[in-house]
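Removed: one protein chain of the complex. Kept in place: all other protein chains.
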Amino acid sequence: MQDLIWLLPTFPMLGFLSLVLTGGSLPRKIVAVIGAGSVGLSFLSAVLISAQFLASGEDYFVKELWVWMAIGEFTPGFNFYLDGLSLVMMLIITGVGFLIHLYSTGFMVDDPAYSRFFAYMNLFVAAMLMLVLGDNLVLLYLGWEGVGLCSYLLIGFWYENPDNGYAARKAFVVTRVGDTAMAIGLFLLFTQLGTLNIQDMLQAAQQQWAMGSPLAIAAALLLLGGAVGKSAQLPLQTWLPDAMAGPTPISALIHAATMVTAGVYLVARTHVLFELAPRVQMLVAFVGLATLLMAGFTAMTQRDIKRILAYSTISQIGYMFLALGAGAWSAAVFHLMTHAFFKALLFLAAGTVILSLHHEHDIFKMGGKRKQLPIAFWSFIIGSAALAALPFTSGFYSKDEILLAALAVEGPGMLLWIGGVIGAFFTGIYSFRLVFVVFFGDSQGHHEAKEEAHWSMAAPLMLLMVLALLGGWIQVPLDAVFSSGAGHEEAHVSLLVHAVMIAAPFLGIGVSYLFFMSKVFDLDKLMANPLANSLHRFWFSGWGMDALYQRIFVNPFLYLARINRSDLIDSFYALLVSITRSAHLMLARTQTGYLGWYALSMAAGLVLIISLGVML
Amino acid sequence: MMILFYIAATVAVVSTVGVIVQSNIVHALIYLILSLLAVAVVFFSLGAPFVAVLEAIVYAGAIMVLFLFVIMMLNMGQHTLDQEKTWMAAKDWALPAGLAAILLAQLLYVLREYRVDIVPNEVGVLEVSALLFGPYVLAVELASILLLAGLVSAYHLAKK
Amino acid sequence: MILVALIAILFLGGVLAWLSERLDSKLPRVIALAALVLDLVLMLTLLGGDSADGSWIVALNVQWLPRFGISFHLAADGLSVLLLLLTAFLGVIAVGSAWSEITERPGFFYFNLLWTLAGVLGVFTALDLFLFFFFWEVMLIPMYFIIAIWGHENKNYAAMKFFLFTQVTGMLMLVSILTLAYFHYVQFGFFSFDYFDLLNVSTSSTIEMWIMLGFFVAFTTKLPIVPFHSWLPDAHSQAPTAGSVILAGVLLKTGAYGLIRFAVPLFPEASMNFAPIAMALAVLSILYCAKLAFAQTDLKRLIAYTSVSHMGFVLLGVYAWNEIALQGAVMTMLAHGLSAAALFMLAGSLQHRIHTRDMRDMGGFWAKVPRMSAVALFFSIAALGMPGLGNFIGEFLALLGAFSSNLPMTVIATFGLIFASVYSLWVIQKIFHGEYSNSKFDDSHLIDLNRRELAYFGAMILGLVWMGMYPQSFLDLSAAALQELLAGTQELVSTVVQN
Partner (left out) sequence: MQSIPIEHGLILAGILFALGLVGVLTRRNIVFVLMSLEVMLNASGLAFVVASARWGHADGQVMFLMILTLAAAEVAVGLGLIIQMYRKFKTVDIDVLSEMKG
């Protein structure tokens, strides 16, 4: 069964091909069966393979398919590598992916481009599986770019609106900045270590590079660049909120559960390099911390239901980076998994809300919907609880591990921990702000809203609710992967620490309740304060990062493009042409047509030549 | 012979001046014939009787008759004569005459140290024809083709 | 002999096509297609053949003008065969794209097309520099006619520009060839234009540098590379579709081939001394033309600039001069041959349908022509270097190889990948996404791709996927040839690099 691991990406790939080649001529039912079924089959095989792999007790398993290209030492192959980490990722991708596909069959049912949607989705799953299963960095890069492409295609899925196209291109180009850094990292690794096979490369790095050597730092930094771009961390986080322009299942699958966590996967996969470059690892932690705080502030100010979730995603991935930086590799992957559950749940529930309210995104135009949309309501309650890491939900266990690992970091551990706790506080505020505003209070319109409760949409929500609640009990089999990792020894921390960590989200929820539920604090009054108002606007715009990038990157590029539309270098040749032409015109003036003039010039020439002859 | 040479040379120069300054075209032609005949005499004095005769027959005879015919065909009357006079303004002459003078001066300068006195031996028709039909036979053929071409084109051009 | 047959078939086919026009105006295209398919089939027989003589698969050497040491020397190794296959394949595609587009004087058109291709085949196989130059000119003049007669609104300007650029720099190459032959005479006492003889010529490094520059300028003008690129956008925007296909797909590759086969091996020392400048030019091309591409409003000009940008990777790979980089350059040549040709054909078919190339007038075509849009999307993402497609393999290998020989240039060049995504996606956005509006053009002929078009686009898609997923079949073919080239220059190169 393990040998059939190549089936995993093959099923969705076949789904993609059959949907593309038929070009939308299939009936919807069949499209749905192909689209969701292929991922379902993938999930099924993933489960079987996992069972066998875990039963075998092996640390890893390699399936070599064919040599991709072989030039001298450079021999990346189409080889799949299965270990605990890729196993977890593979199950998340196919499992959550299948649920979201199932949900989509209901969600997208009215869309004219039904088939195209599932084609892209299938391609995405295939590419994502390549990313996590590839045994070398080139294959990983193939998946990496492939998911980027699908992300682009799906964000711009409703292409009639140019804004969507803009968001899609922004997502692709911004992540490609990171990808470029990663590509350079690949070049560096190959040039220095002579292989791009991940395991061989890591081994060679351990043998050849000393702790903190400049090469290790450079390599780790470059890979981090790729991870930061894909996972929407500072400073390349600006694309993710705009990416919400895509259909909601896309946001759930790509921009919450799987693709955006690819950066976390990459860092975890190449953790040896980061361990060799402790400074870069510390940088990872601080990037995570900064991102989670920044995104937390911003999430509190957004009005668009999907943007709130997007910023919360950025913030949660920030936690994962914090964990990676703290060396708690397993905790990061664990949080990745729980996050996939509860964030997919939240997005799908948000999709239900949006669909029921006829594509209304502004939470302040909703309100009081808990009766009308019960499934969505409960989904949000459970999802938000897990997001805020309330005790006994899945998010609690993973975030708890992360914060403890952060505290254990030597040096700035306390700082990291405090930042994380503040982040948790914010998480409480913004997650329940959403719940309170949308589901409680007075209805702000859409009184006729009725829940779209087709089983294909309800069932995934139910399943994800269960996972979001109980996912914390899953044991991830990562010990063999991160044998060298830190953060395993149970830190002996005081009860106070635990109390603070548990209290923080509750405090946040409380604040949120006071503002948005009981209205003890008046938001309008607060907004009247100029300082609060300008802060609000600053946070709302995502800390002005978009405007900043617009000013320092986009505008100069557009300016350069505009002033040099007709190619400066060509004007040099145009100059040559005009010089030749004017010289020609000048000489043509001597062509008077008068015979006497010609004879005279001939005579003058004769005189001249003889003079020369005489003189020489 | 020396005297003959100088006399003929003087006549040639004077009559050539006549050619270029005359405004009456027929007079000019007569001067030209005179000039050519004088040159024929020069040839003779240089011991080249064959070309002297050819000069007189072909040049002064045949070619000049052609000119005469054309002048007659063109039928230039009094108005061309007047026109001719108006065209011969002094300022039109200055530059060409100056150029020609410079050219001549250069020639004289080049010849300044060239000094060979000869007593011309007659190089007659025998030697010329021996060469013509010896080494230069190809040139003769070419010349005949040239003449043929001239004949055809002249016929074609002068035709209506 | 087979090489002669390949070239002769095209020459004769061209003449036949021209003559057959009198019988029936539909006959020339059939004859052209038949000649090219025949060529393609004949070339396939080269694939099986084992190389008897080093890396050379077939060779033919006949005295031509022995007094000047000029011989009729044709030979093909794996590298040549790959490019020959590309030429014949794109030739077939070009005939397909001209099939219904060329109605005016078709006989003469196919005559020119086949003669250009015959010249290209000659360039890819000639091993006598005099013969090489001869073929170099043969491919130039028919192309001039193709642009000047069947081009669009500004065809005379474009054709003249194309002609002057290539001709002037071709003359520089001729001067270099003659100088090289002269130095061979000085050194060995007899004239020879033969490649293998000229490889042994050694001159002072200054002279070598100047001769090398003659070749370099000729080849980089063809490639083209900034600052010799400005003929390309004009030529492409004015040429008929088939002309663009041949121009972008094949003619540009002759420049790269010349660099790999002649410029570097003949002058390894000068080339390696010159490599930093060449690589800087490559980087300049990549970035500058990517930016220019983004600024264009004329679709064909845009694609033309992207060609220049991609050819920068080829130049980078060639001057890195190691096996990975060279394989990358070759793969880029092949993949770009297909992707650029396909993009030009798409632009051509759009122009054929709506009679404009101005992207400002277009938008939202996805709703109207979904198949064409999907095909365009495919080739756009191929052009931006999506892994799994041929272009990625080429660019990745070129950069990977170049990284070890010139780190800063490679790092800067890598940023070209970002710009590639900017302009590629911009095309998709501008033409196929957005709201459909037909206020600026008559859309009565805007119909989706027909079977013939689908067939050749399908073939090209398959080709790119093959190159992307299993490039080994191409790498294997050229490996022996490239290794031999590298081995021949290794000593000299390593001394230069050490210094």
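So that you can tell them apart, the chains are marked A, B and C in the order they are listed, and the count of residues begins at 1 in each.
The working rule: a contact is a pair of C-beta atoms (placed from the backbone, for glycine too) under 8 Å apart; a residue touches a chain by one contact, two chains touch by 3 or more.
Predicted model, so just to flag it, every value in this text is computed and none were measured.
Shown chains touched by the hidden one, complex as a whole: A, B.
Although one chain is not shown, part of subunit A still touches it, namely residues 587-596, 599-600, 603. Listed for subunit B, the residues touching the missing chain in the whole complex are 1-2, 5-6, 9, 12-13, 16-17, 19-20, 25, 28-29, 32, 35-36, 39, 42-43, 45-48, 50-51, 54-55, 58-59, 62-63, 66-67, 70-71, 73-74, 76, 80, 83-84, 87-88, 92-93, 95-97, 99-101, 103-104, 107-108, 111, 114-121, 123, 127-128, 130-132, 136, 139, 143, 146-147, 149-151, 153-158.
Definition applied: only the chains that are shown with their structure count from here on.
With chains as nodes and touching pairs as edges, the resulting graph is an open line. Put simply, the C-alpha centre of subunit A and that of subunit B have 99 angstrom between them.
Averaging Cα coordinates per chain places subunit B and subunit C 67 Å apart. Subunit A meets subunit B in the complex at residues 600, 603-604, 606-607, 610-611, 614. On the subunit C side of its complex with subunit A, the touching residues are 161, 226-227, 229-230, 233, 291-292, 294-296, 323-324, 327, 364, 366-367, 370-371, 374, 381, 386-388, 392-393, 396-397, 399-400, 403-404, 410-411, 414-415, 417-418, 421-422, 425-426, 429, 432-436, 469-472, 475, 479.
Residues 20, 23-24, 66-72, 74, 78, 138, 141-142, 144-146, 149, 152, 156, 159-162, 165-166, 168-169, 172-173, 176-177, 179-180, 183-184, 186-188, 190-191, 557, 560-562, 564-565, 567, 569-570, 572-573 of subunit A are the ones that touch subunit C when the two sit in their complex.
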